[in-house]
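Just one protein chain is left out here, and the rest sit where they should.
Coming up: chain A.
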Amino acid sequence: MAFDQARDVSDEALLVAYGNGDREAARLLTARLAPRVLGFAARMLGGDRAEAEDVTQEAMLRLWRVAPEWRQGEAKVTTWLFRVASNLCTDRLRKRRSVDIDSVAEPEDDAPGAVAGLIEADRARALEGALAQLPDRQREAVVLRHLEGLTNPEIAEAMEISVEAVESLTARGKRTLAGILSGRREELGYGSD
C-alpha cells in the first residue's frame, strides 16, 4: 500500500487489514498511533519517558491482539486505544503511589531551565508541570481534549463516563491550570496584563 494512498485509509480499515495478515498496515498504524499514545502516556505519567514507552508498547500489543476480531463501524481505533492506554497509566499511577509516593517525579515548573527562556519548549515544559499537578481524571480529560484533539463524545467513550462529566472535568482542569500558569505569564513571555 503506497503511503499517499494509505493517508486516505481509516485506522479501522488498516486494523482489519492487519488482522488479515497485512504487515504494511501494521507499520502505518504504528506510525500514526504510537506518537499519540506516547504523548498521552508521557503526560499522564508526569513525563516518565521509559514508563510511557512501556505503556505505548503494551497498548499497541493489545491492539494487535484484538485486530482479528475488530469489526469496522463498532468503535474508533483511537478511542479504544486511548481507553486502554488510560487504564494502563492508571494502574501504574496507583502502583507508584502505593509503593513510594516520593518516587513520583516532581513537576519541573520551578526548574531554572523553564524560567530562563521565552521559547516554546519552556511553555510546553511549564504546561507539563502544571498538568502533573491536576487530579488524574482532570488531567486525562484536558490532555485528550486540548492536546490530542478528541471530541467530548470520544473522550466520554475513552474514559467511560458521560459527556457532561467530561465537560465538567475539562472545565475544572482548565481553571486549575490557569491558576497555576497565570502566575508565570511574565516569565514565559506573555506580558503582565
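Convention: contacts are C-beta pairs under 8 Å (C-beta built on N, C-alpha and C of every residue); 3 or more make two chains touch, one makes a residue touch a chain; residues count from 1.
Please note the rule applied: contacts and distances are computed from a predicted model.
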**Chain not displayed: protein name in its UniProt record ("ATPase", "Zinc transport system permease protein", "Dihydroorotate dehydrogenase" or "4Fe-4S dicluster domain-containing protein")** = "Dihydroorotate dehydrogenase"
**Asked** Among A:76, A:123 or A:172, which one is in touch with the chain left out?
**Response** A:123
**Request:** Determine which one of A:75, A:163 or A:181 touches the chain that has been left out.
**Result:** A:181
**Request:** Mind listing the chain A residues that contact the chain we can't see here?
**Result:** 18, 21, 23, 26-27, 30-31, 34-35, 38-39, 42-43, 49, 52-53, 56-57, 60-61, 64-65, 67-68, 120-121, 123-128, 130, 146-147, 174-175, 177-178, 181-182, 185, 190
